[in-house]
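In this view, the complex is presented without one of its protein chains, the others remaining in place.
Think of it as A, B and C in the order they're written, each chain with its own count starting at 1.
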């Protein structure tokens, strides 16, 4: 086999080994089956105890358009995206020239001979691999042979970096749930490729991996699975949804795990129902109907679905019906970039619906929190009898993250204020659906089917008295809206509070939320290295906690870091603390890619200058 | 006929006549046909040269529920609602007790003997009228007889106040377009009632009207008609709509006036098209399709329709398609109070759609301006290739207002940047749909059907290059969004600027918009009487003009007066001028009734205290 | 308008089999126009529920927006009501009926609500066979917004402001049939006996039972030449059957000639007895039903009665394989999987 190795030594001066601290980009075509290969590498590294994260930058297409999978290997445990990768695995003819162009001097590139590519740079180390031949040698046919090509780069990379074969094998076993028939052809190719590389390649780069112990007890999964599991452990009983990228896998994971965990072992009957609706209007309509009737009900969607849910969201807000809406944000406005990430639905969700509507929004900042907020959202929805939005995004939802293990819910399921027939008996029917008897703005509700002649009330989107009868009286309208605002203020105190890291002596504060947390955490270490101290407040919900104000007050300049065009959170922060607005700065970017620590740190420094 | 007149003199001490300065409330049942009667009174007063305004407080029901029609007579030209009326015409058994309760001492009440009501107050002057008998005497049958009862109170009131019979008669002729058959039975009843009153009633109250000359050259109409006329003179060619209170009459008036003014006199063909869609999603979809194809297209709707239009609004924003959306605001959230007014859709319209969408909103503050913004909105939509919202409300839209005559548009119709086949020839096809060649963020578009091989482009809600081809490239996405923001900033300068009345020495500024203007104007005179100087800025569009900032800076305290629950405009003002937020105060109320000057002035004083 | 039927308690009995007077089944006073067809339908719902001895506490009422959709406030005040959004009643009912499978669902919609904005939801609810009675109070007009055409307006129909309708009408029975509805009926609000019997049958049906009731709008669409007017209905109402509903707990006492009547048995053992009146129609034959509706549409015939019945389709609760305990009442012990299960899951992800 012909092998071509970069012979001129790369101009890298030091050549000290770079261990467990680099990124790998695998450039392929959509639909070429490289996911398995990439996941195998990721998992093998993870099981070697090395912190990793995997991000797929993919097109809105099923087959053929360019896709980049990036694996970050970080001994320090950083999981954010990096601006550049040190290792490129080039498997896509359409992008190879561009992809190589982006490499920094001293980095490396593995490429398939099938690309017909001839390296044009001498400051990068190239390894050409006969991927197609190796795949042919695998004995696999058709589509599967294409997949085997991917295993070829796995093997070569493993050899060059020192990824342990046993971990690759067990990663494949994990993925194929131990099905030898599926695993074997892959391991065979990997072994072959490793052998080949050992014989034919001379390692000229400095990148290697070494076993560590930084992932013990950690799990690896995508955020949408975490969302689904959160709901499963939150006791969800009804799900209605409509397919939309990147939210689809929430519902699919719900289907999968509910079946597994919530089928009655005796009757084999489900203790839940999942319905694929005809669109998002119907999906939320069903959820609202189910929530009204007493189910723990939720839906999941993304941008366009949010727009279509506006009318029902306002209805549920005003009639006070629990509902959980998971919004896995993608890039908008409009259809936008359906396979790219953004945090652009903060304002749209908070104010969804005409008139004076507003909704508590939960903003999990880690995979573990996505799970936690998954069950808490259901509790909050029933407690506050209102729609609760949970906002994650494509980066969280569809990428592979390492995470601490999830903690079992630390409190009982909260079904909120529901009066049973016996309660009504006790109250002698003296109750009002919208009466604020507890001072928290939340009334007591009854469920249809309650066997008491005075249980019934009439739910309507029109003005009503506290007994739910129609009313156009100015005082009654105002009174009801005031109570709703009181309820909203009660929610402000109950939604997850921000998490703060205040650093003494820091003049600068950073406010962030959601999936940008890893990049912010890393950016703070970069800034610290430059001698810039920063405090950090990660907000976890809307309405904003009152502590946001004191955080801002404690700093001279506060940068709100986010991933949208209009600095939406910064706007909300200013609205809540107008008197501090002069200290609040926008640090937002929205190009579809997850923020990087470098961008945050450099932009902040520029603004400071 | 038995007549009962308050004999004990009311405790009013002075008994000076109160001329042309009071309000009349006519309490009836919905569907009882009292509109004609009320309009007759209103118009007769108007034609006597006395400033008047008429407001209908009606239920969301077709027949039977209580309705109050209020006519304000104001020699000073104030047209805002007043908190109380001095004259009650009680025709509804269901509300008479309450209605009388609300009267202040010294005021008067005309009531029908049909109510079976016995006056319980001796500080109010009562006139009982045998309305049913008079109606019977009219010779009318069935429903019409009920209507005649209404003419009975017209006659009695006319006698008591001194409304001239000729003006009543000509008002009826105006309403019935001179159809004697329709007019006659009414004039007959009025005359009879006036006669009866002359003979049987002793005037014990102090209210009267006197001819003035304050309405010469003025017109009287409702805002929805003004909206429709604005669009007609704006050259609208396509309308799609879906019925909804209180916007329905915009489309109905469009149908009426387009037929009248825009039928080709030769071919008898319409030069426009009006389609009743199956819902609001389809209505805006049709408008967007028509606007894309080159029609001047618009729709009209209210709250729930706005929610349903969210997805298309975002689409049109992002693909840059002109569209005008008239939102006649009603009380929300949700179905809310469909027949009550509010300014609750400021935020929802401004940010309509998921992702980072935003839309210019026009906020006319008078009937004349509704007309003007009607045509300007179409120009702006085509100029900026974007949806333009025009926000009026139920109070403006469905009530009778006196207004200055409309001015004919002072500039040519602006069809925006459209390239024709010959332009493309000249450019040798070198154009890009989304290319910012003029530095204002606005690209040039072509219309389908343009006879040039390079005219076509592909409109999509997904990310695109400046040639409208699909793109997921981060820089291209960002570049496009930056251009959209630039375009939005261009629009900021072109939308109607605020109108200011700066008073030297005033520490207090008031910011208002829309239908609350008359109440603010009046409140300022009340405040002035108390020695409180105020400046006033009426904003007329979003995005807010930069002059808002300088207005705020010029005052110590600025009150944003509005009619919604969440002080939406105040929020936007703060967002645009965060550094001034500490001076900005919310003066908002939202109970379904138009604001009154007294409420504004008293609340402001309370906040000042 | 009293409607003596086989199922009503005999003689002077003032209470039904639950021992309840009819007044218990009433709602608030109607705020609709005097003489509105919708009000007589409300009265029939009260009759039917009382006569069947339905426990109102177990009924859930649904509607969209419109005059028609207001009517659930005017019957069964002991039942929970859900006045939802314009055109969205089907989705709301879907969620509620799945959340609690012990509920009986009564939905009331209008021709605008169902035929325009809610058309997609209507068709999909029928396709899913959501277990509920779905009444369309069809007046060919938008009542609440004061007289625009709905999609069921006939060609040539005239309205005061809207002018003349030229677009072909949607036939909601045909639409239901094509969407695989298992219970399709048409009736006239001015024909109390038939409405009541059809309602009773529909309330015992398992799956979506659609009844399209022509219900005149006296305020905006009651001119004699409107096919949705009282006078048109009265003169054109062509009953294909004389329908009698016999609940499971009663014996058939109604008598009829062999061969002239058809008996259809429902899931709960109750029976619908159909006495042929005029034309011959087999309501268990789908193609015959489609043909009949198609003919009626083309020729503006006002045929009323049970158009189609098919007991065999699974309903949504079957599709969803719902357990006995309503989802709404599933205890936390069941809905939250064990701590161990989470630990195991976590281990699998390590």
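Quick note on the criterion: contacts are C-beta pairs under 8 Å (C-beta built on N, C-alpha and C of every residue); 3 or more make two chains touch, one makes a residue touch a chain.
If you're wondering where the values come from, they're calculated on a predicted model, not measured in any experiment.
Hidden chain, full complex: it touches shown chains A, B, C.
When the whole complex is considered, the residue among B:94, B:166, B:447 or B:499 that touches the unshown chain is B:447. For the options B:235, B:364 or B:463, the residue in contact with the chain missing from this view is B:235. Residue-wise, the contact with the chain that is not shown comes from A:276, picked out of A:101, A:260, A:276 or A:550.
For the options B:292, B:434 or B:599, the residue in contact with the chain missing from this view is B:292. By the touch definition given at the top, subunit A reaches the unshown chain through residues 31, 60-65, 242-245, 248, 252, 276, 278-280, 304, 334-335. Subunit B meets the missing chain through residues 217-221, 229, 232-238, 240, 261-262, 264, 267, 269-273, 275, 277-279, 281-297, 311-312, 315, 405-406, 408-409, 412-413, 415, 446-453, 455-462, 469-470. Where subunit C meets the missing chain, the touching residues are 116-120, 123-124, 127-128, 151, 166-168, 170-171, 174-175, 178-180, 286-287, 290-291, 294, 313-314, 319.
What we mean here is this: only the chains that are shown with their structure count from here on.
Averaged Cα coordinates give subunit A a centre that lies 45 Å from the centre of subunit B. Taking each chain's centre as the mean of its C-alpha atoms, subunit B lies 40 Å from subunit C. In subunit A, 311, 315, 460-462 are the positions where the chain touches two or more neighbouring chains simultaneously. Residue positions 85 of subunit C each touch two or more of the other chains.
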